[in-house]
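Of the protein chains in this complex, all but one are displayed in their positions.
For chain A:
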Amino acid sequence: MLSLIVFLPALVALALSVLPARLGPRAFAGAWTATGLAQLALVLALWTDLPASGYGAVERREWIPSAGISYHLGVDGLSLPLLALTAVVFTATAVHSWRQADRPKNFVLVFLALQTVSTGLFVSLDLILFFLFFDLSIVFMYFVIAGWGIGAPAREAALTFFLYTFLGSLALLLGFILLALAADTPTFDIPELAALNPLAGGGTYAALTLLALGIGLGVKTPVFPFHTWLPPAHTEAPAAGSAILAGILLKMGTYGFVRIAMPLLPAGWRQFALAFVVIGVISVVWGALVALAQNDLKRMIAYTSINHMGYVLLALGAAGMVSADNEQARQLATTGAVYQMVSHGLITAALFLLAGALHTRGHTYTMSAYSGLATRTPHFAALFSVAAFASLGLPGFSGFIAEFQILAGALTATPVATVIAATGILITAALFLLAISRMLTGPVRTPDAPGTPRPFPDLSAPELLSITPLLALATVLGLLPRPVLDVIEPAARTLNDLVAR
């Protein structure tokens, strides 16, 4: 079942690769959309029979037994929401790409490959399998940015992206090797290592391992100070690429913390929890402040991603700090962190697709070039406002549920850090309100080509059909969080028990 979910997009890509490119964007994007919907249906089927504890839909086959590597897949409450998120965001991106004009066939093929890789990462229960998907996500995203970004800056940004995140992945690999060697019989199996807990004693070895994992996952997340690759990558990537990069790929970093770093290195995590809290808070504040200073819409959204991912790290750090008697708080923090990943994935993907819609019309991301869009393009304005409000954490949207839990959970453990982090919400609110007032209100002004006014139509059907469901889902998750929380909470409890042992 999981193998099918993971490799369905790759199989479709293989089938599509023999079709002639002249079939046009609709055929390829249509097939991609259908694949996404099929994958989503399979994930929902999985959702209905997720076991109350442990991993569901487990598949395990020998791969490299001598090195302790196996093809091991499974889902639990930490991965299932992200699995669903992956299917949703990719499907939305597929719908968005119905009018992809530039080499639509290859575009769809690369994204299908990326979809397989992203799905696979979230269900991997083996470190090397995880690494395989982690590394391939970089390769395929590189091709997206270098291939469909615009001109030389795109290639430069793609190279920066590749080199920087590849450095992260190598650090991660070193960390994985250290983890595997820590066991008496080297193994890369995640549940086995979690059960063995070979580095329970902490010490230098555990600290170095955690450092390697921290760098590897931190680059991908990204957290301050490893975030410098993110803004150029986003600015140069096509809208669909940005949506996937921010919506899915960044989650690979934070997911790695909850799946690998915390349960496999509990002693190290508790010892250095404060460091993660500090890095998280710096990311929150730094991301928000720099976002505030941007005049480029995409860069602004990119920096808010750093801000939002900072909350996740703050929560996870706090979960390692809270004393054993305050289980309730830790529970809130970890659950909030996972909820934040899902929420951010939906909202940021929508924001980036909206930014892409703007660029298609105005050929620039400069916010000051636009004004009064509310009268000119009411649909765009409405959706952008909803996305902005969702992103700044207004009650009624998923972001609020996530951030409220994170801050409430972290408060007892690290009151100072939490209060500082809360200011991030204020700054984000300010910057989104500012963006709304600059772009949507006032006299109508859109960037024109010299001499000739460009048509500036409202959102097209594919754009509406891709962005609206993302925001609708963010709203549903904000109003009715229970179904998802019910899945996350037991897994979060298990995680906390693993960290606290």
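Criterion: a residue touches a chain if its C-beta (ideal position, glycine included) is under 8 Å from a C-beta of that chain, and two chains touch if they have at least 3 such contacts; residues count from 1.
Here, contacts and distances are computed from a predicted model.
Visitor: Among "Aldouronate transport system permease protein", "Ferredoxin family protein", "NADH-quinone oxidoreductase subunit N 1" or "Energy-coupling factor transporter ATP-binding protein EcfA2", find the name that the UniProt record gives to the complex chain excluded from display.
Guide: The chain we cannot see is recorded in UniProt as "NADH-quinone oxidoreductase subunit N 1".
Visitor: Which of A:F143, A:Y339, A:F352 or A:F389 sits in contact with the chain that's absent?
Guide: Per the contact definition at the top, the residue touching the missing chain is A:F143.
Visitor: Who touches the missing chain here, A:A31, A:I69 or A:L213?
Guide: A:I69
Visitor: For a quick check of understanding: of A:L78, A:L178, A:L230 or A:A333, which residue touches the chain that isn't displayed?
Guide: A:L178
Visitor: Pick out the residues on chain A that sit against the missing chain.
Guide: Touch with the absent chain occurs at residues 62-69, 128, 131-132, 135-136, 139, 142-143, 146-147, 155, 158-159, 162-163, 166-167, 170-171, 173-174, 177-178, 180-181, 185-187.
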